[in-house]
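Note that this is a trimmed complex: some chains were dropped, and none of the rest were shifted.
Chain IDs A and B follow the sequence of writing; residue 1 opens each chain.
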Amino acid sequence: MKLSVSEIAKTIHAKVIGDPSFVIKGVSSFDDSGAHDITFACETKYLTNLKQTKAGAVIVPDTFTVDKNYCKNIILLKTDNPKVSFFKLVSKFHPEKKIKSCIHHSADIGQHVEVGKNPIIGSNVFIGDNVQIGKNANLMPGVYIGDDVSIGDNALIKPNVTIMEKTRIGKNAIIHSGTVIGSDGFGFAQNFGKHEKIIHTGYVHIGDDVEIGACNTIDRGTLGMTVIGNGVKTDNLVHIAHNVKIGDNTLIVAQVGIAGSTDIGKNVIIAGNASITGHIKIGDGSIVGPCAGVCSDVPENKIVSGMPHMPHVRWRKVVNIISRLPEMRKKLFSFEKRLKDLENKNE
Amino acid sequence: MKLSVSEIAKTIHAKVIGDPSFVIKGVSSFDDSGAHDITFACETKYLTNLKQTKAGAVIVPDTFTVDKNYCKNIILLKTDNPKVSFFKLVSKFHPEKKIKSCIHHSADIGQHVEVGKNPIIGSNVFIGDNVQIGKNANLMPGVYIGDDVSIGDNALIKPNVTIMEKTRIGKNAIIHSGTVIGSDGFGFAQNFGKHEKIIHTGYVHIGDDVEIGACNTIDRGTLGMTVIGNGVKTDNLVHIAHNVKIGDNTLIVAQVGIAGSTDIGKNVIIAGNASITGHIKIGDGSIVGPCAGVCSDVPENKIVSGMPHMPHVRWRKVVNIISRLPEMRKKLFSFEKRLKDLENKNE
């Protein structure tokens, strides 16, 4: 695909500084771009080093100003959100392959299954009884859908995903491969020294516009629901236990674990490998740092880090001290000696 | 389903305080119950707030006493283990769907496979050669069973589970989706700077009454066995390396990792995201705290926490101090000044 800078500017509503007739042949990253690629720059480290990209054109923020001579060979396209503009172009240059609607003959489909318009149901898909599949849904090969599940319109369920009975998945959901939704929670009753299995009769409710990464495990409610709110995005290898509630537009990075019955607010960010204990509440808009161990409630709009968690600002200080503990200890011992000397003198 | 309180009392051997003819229509949690639901209360926070549930009846411990007027509208059912009693009722109100025994035509079954009575073998199941499947076993769609595997009676293998060659799984096992049993361990021999693959000829032995969570990875022994004892329960995303031995009735919470050749005792509890190093021994009855890093032997019946692990009581103290390290450091510097002042005066 070839597009002139002016055609691109129309697509992303950009103001052009430079030659509008220049031809763009591809999209690429700041570092890997060639002469006819377009890229973008938002962060200061890129904006202050525009000369280092070989891209023919760079999308920059509206507010960005630069000396004309500094980068006279680079065409600038100014928009209010260069990252969004750039990835709009990526989609244009890399249009999705259209797959024809079909239900593969090897799919094993149960009774009372309602399928919306234009479905794609791949080979070796299993669908249980009483299932509803929305229009334009794509169940890729090897997907398992249990009884009484509903899958929203335009949902994309990637290969080898397992969705157990009663799960409800909203519109436009993307579920990556290897993920298991609706597994039984880790719940047992102690009875004469044995762990007796508790029947898990609840289910998982996943809202609209959710993306779940690869190899996640999201357990059903023991009784009642595990809830993933609208617009939530999870990275890979995330564990979400029974009866957890996650508010709208929350982001959960890779390898996070959230224990049972915890309530995560809206617009929360939980960084990679953080562990959240059970039965607590994390307020709307809060941020949990990487590898943090959160063991009690976090109020709204707080940033916490560390193990155990504390305000992030404090954790930054603590972190600096931890590696200097040997010196602190040495100092403490030297003080002891000096104190004794002084005490002897003062006797 | 509708049951009178007296019918329920018979089922769970409870003593009734209140109207035995009251009709119960469902089971629910303390917080979500409606007027005709039954729930249970074991913990003090629920028992001291019985008025806060809207349930018509609550199962409480034998030993629980309460002023008659305090909760005169709630029917109490007293048993010695309310949680076990309650989940017995859950099973009664939510009877399991009976699936007819069948072997799906798309299952790919090898030679010399013995299958017990009443098997359920789902679509797209693969079974290798020389496999034994016990009676009433249920291999759900997409399950892979390698050569020379044996699966015990009543085992339930959920969709998309992978069980590699020579694995032995006991009676009544439940293996959740996405789990891989019998993968090769992480073992290489260094040879002229390259990592040469070691052939893993061992296998995994899983006892009776075991439940393995979703997306676990349990490696085969390099030589000899990896052993999961009877009654062991694991949560999701647990990693168990080659030649690990886990004693009976041990509980392993989500995202725990256990390195090669480690020996975990009976009735141990390992909390979420803990890491256990290789070639060590954790004694019977011990408890490992969440996110702990265990790097040496733990004797029997100890509670350890922290990174690196230490007695839990000590870790509780350490945890309190870690967040106060900046103040400790400040104090230390102020002492230095005061010491110098004193030393100058005493010269």
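We take it that contacts are C-beta pairs under 8 Å (C-beta built on N, C-alpha and C of every residue); 3 or more make two chains touch, one makes a residue touch a chain.
Here the structure is a predicted model, which means the values were calculated and not measured.
This homomeric assembly is drawn with 2 chains in place; in total, the structure file defines 3 copies of the chain.
Here is the rule we go by: only the chains that are shown with their structure count from here on.
Distance from the chain A centre to the chain B centre is 26 Å, each centre being the mean of its Cα atoms. Chain B makes touch with chain A in their complex at residues 27-29, 32, 81, 83-84, 87, 90-91, 94, 97, 104, 106, 122-124, 140-142, 158-160, 174, 176-178, 209, 211, 213-215, 231, 233, 235-237, 249, 251, 253-255, 267, 272-273, 290-291, 307, 319, 322-323, 325-326, 328-329, 332, 335-336, 339, 342-343, 346.
The touching residues of chain A, when paired with chain B in their complex, are 106, 108, 124, 126, 142, 144, 147, 160, 162, 164, 178-180, 183-184, 186, 188-191, 193-199, 201, 215, 217, 219, 222-224, 237, 239, 241, 255, 257, 259, 275, 277, 293, 295, 306-308, 310, 314, 317-318, 321-322, 324, 328, 331-332, 335, 338-339, 342, 345-346.
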